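Sharing a structure below in structure tokens format, with a few things to ask.
With one protein chain withheld, the remaining protein chains of the complex are depicted in position.
Residue numbering begins at 1 within each chain, and the chains themselves are lettered A, B and C in the order written.
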């Protein structure tokens, strides 16, 4: 308890906690879970966007999409590295992902069904992710905070790219405009749900707030996101698929219609449309790659042995 | 020798040899090789055409192509059955195909590179096959002769369908006409080569002729094919890619330019452009299907055992 | 336009499943199946053609069967999720076929007494084909379920993978009086599957969270790739005849 108080004092003083510092087991566990989940989301997130690399309708778009998906892999890499500082290996985390024990962001269990989805994901999904992640740049755990600074910088670049794709479509042929609207229709609610349940129904929040792992509540972040996004949609001439959405002068923000929480929980619990396909794809990549990883280890061992023999 | 003379007398009297009849080992061996090769050709021949089923540009064409490829599988089936009457199993023959020991028609080691190839294969390749096969309907070995009657009937239907596809293209847009001409350019010489080397260079011919397995020489059949095909090409307004092709009034047939025999032997010896891919595809189908074939046997055994136990 | 929409749904089901089956062509586990699968594909594509042709007629805008098949993108396709699922292995393919045929057989049977003559005609041909598909696919489900350890495992994997797409079969979709109720088919379907699963030693799975969305064009990610390939030549030559 003395230690806990001292630890909380460091947190309150906005000191960064570093891997070798003593920390409460719950703090460590929460971070391992959260950073792992975040890393997995980056990795699984490569799949829905990767689905359009081979069909991207211009070479320029193909290149930027490839670069984007690569960046996501890179984010996964720093995040796994940040989690590893807390004593879990990337291999362990991967096994947890593949066995279904570890979660990842539910949004990636929706399918990408048109080129417009590549734009919309950048605009809405990366937009929502940034809202969630900017406060994490000031997270009390140093390695996570530092990883997030880098991640956020790249994500906001992706968000602008996504918005620009949607803008090109919204100003394009009638078919392209319809494609953009259809995509917004499908992604709006899942994006809104990315902020999690209403504050009243959120489990881990209070302790995470105290530990400064989290700095805003789900509803606060959701509100910020909606307020930022509605004018962007208006600028594009697209309609947000929420008939109840309207400006609330009093609170200085938008009110939105009711969220379908049964859909939310269904997807969170692993029954989203693409959930099985995602894990299957990752498992296949992992299993098919086993011989490569083994060969790399075997070769490194051989090299080491030869070097020692030569010395 | 007495037996050989009696056997030859039956052949000369145009009697059919049946599976249970005594026959010279060489006769049996020649037939096993030839029927097996013919069966394998039908099976491997499913691949180049199968390559366009998923892209056939109308539902009607898709259906007729599927039906055609299915017919080829059917021909493979009767031919394997005919060979089985001579005491080799389908399994043995398949192993020989996959190991590269048994041959199949070299023509199928060329790739299908446009929709027009589906027409051209029907027109030229099936056309050449029919020239080769019509005499086989009178082959001295009964089961083979009977299988060939059925095969020839279906092949001539395919040949007409193929010609009709090419005709549609030749009368279509400029792009379609160019596609048809390009396809003819690629398939003409390989089709001409389907009749094998010049008579002077042909190994097995004499004995096969005596045994009435074969009834015309390679060059005779090739001449028939060219004479039948040239007017068809003219009717379509397509140009046969042989600048030396011209009518020879004296012999009442066309003279053709020199055949590239180095290309011929290269492809016959297994170095055609698609040779490795074809065997690989068949091997994959066979290996991937092993568990299905095993399960079917295991289930049949279980059923039999249960039935016996019940009796 | 309910009839047009309903015909399109059915046509898409048949075409997409027929296309999936046709992908096996030349790659089947045995020669007999290299004949049987194209055969079933042909039945399905034949029915799809009749349905598209009639849909085009009902719509009355001069769209041909090929226009309807080749010029709509994945969001416009209305097929069930079940039929677009990838072939995976022979166990998945046969189970997918069984599920579809066990539904369509009683569906076409009911359609035999449709008020619409063309529908009755299509149903008359299709009902016999579907009886054969149930028999053929059902026999394989039994053989594989009650074959080797490996085949039984694969069959169980297929049941796990595909059963989440079964409920969608019974959603009414566009619906039209000329066509049978889908929900009403459930008991007959369940009986067929129960009989075959029983013989195969397979258990049906409870499906608390079935998947659907195909009727609204919310497909999986595989369909778009299938259509890209299927439509490639047709789209590359606008207006050409084939």
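Quick note on the criterion: a contact is a pair of C-beta atoms (placed from the backbone, for glycine too) under 8 Å apart; a residue touches a chain by one contact, two chains touch by 3 or more.
Just so it is clear, the structure is predicted and the values come from calculations on it, not from any experiment.
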Considering the full assembly, with which of the depicted chains is the omitted chain in contact?
A, B, C
Using the definition of touch stated at the top, determine which of A:10, A:33, A:62 or A:276 touches the missing chain.
A:62
What residues on chain B make contact with the chain left out of this view?
48, 51, 55, 111-114, 182, 186, 266, 271, 273-274, 276-277
Across the whole complex, the chain not displayed is touched by chain A residues 43, 46-47, 50, 53-63, 66-67, 69-70, 73-74, 76-77, 80, 90, 115, 165, 168, 172-173, 175-176, 281, 284-285, 288-296, 298-299, 302
Touching the unshown chain, chain C contributes residues 73, 225, 227-229, 231-232, 235-236, 238
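Basically, only the chains that are shown with their structure count from here on.
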Touching both chain B and chain C we find none
Chain centres computed over CA atoms; the one at greatest distance from chain A is chain B
Centre-most chain, if every chain is reduced to its averaged C-alpha atoms
C
Averaging C-alpha coordinates per chain, one finds the centres of chain B and chain C separated by a number of Å equal to 34
Chain A to chain C, mean C-alpha position gap in Å, rounds to 36
What positions in chain C touch 2 or more of the other chains?
none
